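Data block below; observations after.
Every protein chain except one is present and positioned as in the full complex.
Chain naming follows the written order as A and B, and within any one chain the residues start at number 1.
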Amino acid sequence: MPRKQNSITALAVVCLATWGAAPAMAQSGDPLAVGRQMLAEDNPGELWIERGKTLFHQKRGPQDASLEQCDFGLGPGKLEGATTRLPRYFPDTDRVQDLESRLLTCMVQLQGFNRDDIVKRAISPAGSNGSDVEALTLYITSRSNGMKMNVSLSHQKEYDMYKAGEYLFYRRSGQTDFACVQCHGGANKRIRLQDLIHMTDKKGVQEVVSTWPAYRGAHFVVRTMQWRLSDCFWQMRLPELTYASDVSIALTTYLHYQGNGAVIKVPGFKR
Amino acid sequence: MAEPMKIRATLQGDIADVRILFLHPMETGTRKDSKGDIVPRHFIQNVAVTHNGKTVLDGQWSQAISRNPFLGLRVKGAKAGDKISVTWTDNKGDTRTDEVAVAAAL
Partner (left out) sequence: MNKTWLKWAAVSTPALIALGCATYPDQATTRQVAEKMVSEDFTAPTPALLKRLVQDRSQQVCSKIGDAKLTQEEAAEVVKLARDSIRYPAAGKLVGDWKVGEKLALDGAGDRIQGGILEKRKENGGLCQNCHALAPGEINVGNVGPSLTGYGLQRGNSEAIAKLTYERIYNGWAYAPCSNMPRLGATGHLTPEQISHMVAYLIDPQSPVNTK
């Protein structure tokens, strides 16, 4: 195919893409807002939902079992609304667990996977096809789309976890003297051009808890809250947060409870 | 390893607003991996969209199009229930076709 024809056709395609999408926009004028709305309406992350669903029902692992018997708090296999109540206390493990830690429990107990192996691959490399954990986490969360975050604190360990998360949110350490609050404690703040969600504000924290897992554009894969927390500690020049650790669950409990009332809408879209 | 597309086609009057999400590496062939080796070219070369079997878009793509691309188009003269079919072929000869029915406006 001659080069000129290639570029003209490609241009037509691009024009069609933008012209086709733009008139549906409610906003006009602010190009960033228009762009963000376009990304939100057609999010590549949605393609991970189907993958997650397949993985959920597929017989996998040494025990050749599916995840259909996994109890996320509402009974085995009951997914609708499950993530709106997480993190929560689970009597069988005697721990407060978030979604990813609970998924880990089921993958080990029901399917026979080795825990360390799952943890090693849970966060996929940027530009890859993504991990099974990322797809499953998104699928399970998507089953609560449209429902409100509704974490309750009733078990003592849930209270303890919440308070620990609050303590950790304000805990400053390392050569940057950063706690979460240094970057996420004010309105309309940004690091370079990356907006920082105002997490000591109800609306801000509701946005956080309702938009993860999210498609991370720059990585071309779906990312989860566990990844997001570890990435913050990376920027803060602190050691690496262990996947599905108590610190991660404490912070998640704190944020989710603060964000109660938020309407789940995943996958989110991040830069 | 052709991954399924996600296609939405909603009617706005007699125009179908079609939006397609593709899962494809769209590797340019100029990128190096962590070991320093070139990652080979792997991208969608051709995209065809049909409306009830009639071709409405025939696109030649290059490696300039990004990973996990999005394509949107509007098709005139559509009715609810019409078939929109999308087929892509890449430079390795891999191909994928998915189709949806045009959904009536809400």
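Brief remarks follow.
The rule is short, and it goes like this: contacts are C-beta pairs under 8 Å (C-beta built on N, C-alpha and C of every residue); 3 or more make two chains touch, one makes a residue touch a chain.
This structure is a prediction, so every number in the text was calculated from the model and none was measured.
Among the displayed chains, contact with the absent chain in the complete complex occurs for A. Only one residue in the set A:R115, A:K189 or A:H219 touches the chain that does not appear here, and it is A:K189.
Only one of the listed residues, A:H57, A:K78, A:R172 or A:R271, touches the absent chain: A:R172.
Contacts to the hidden chain, counted on subunit A, fall at residues 153-156, 158-160, 162-164, 166-168, 170-179, 182-183, 186, 188-193, 196, 200, 233-235, 237-242, 245-248, 250.
The rule is simple: only the chains that are shown with their structure count from here on.
The geometric centre of subunit A is 26 Å away from that of subunit B, both derived from CA atoms. Those residues of subunit A whose C-beta lies close enough to touch subunit B in the complex are 1, 5-7, 9-10, 12-13, 16-21, 24, 41-44, 46-47, 50, 127, 220. Residue ranges on subunit B touching subunit A, taken from their complex, read 3-6, 8, 17-19, 21, 23, 25, 47, 57-62, 64-65, 67-68, 70-74.
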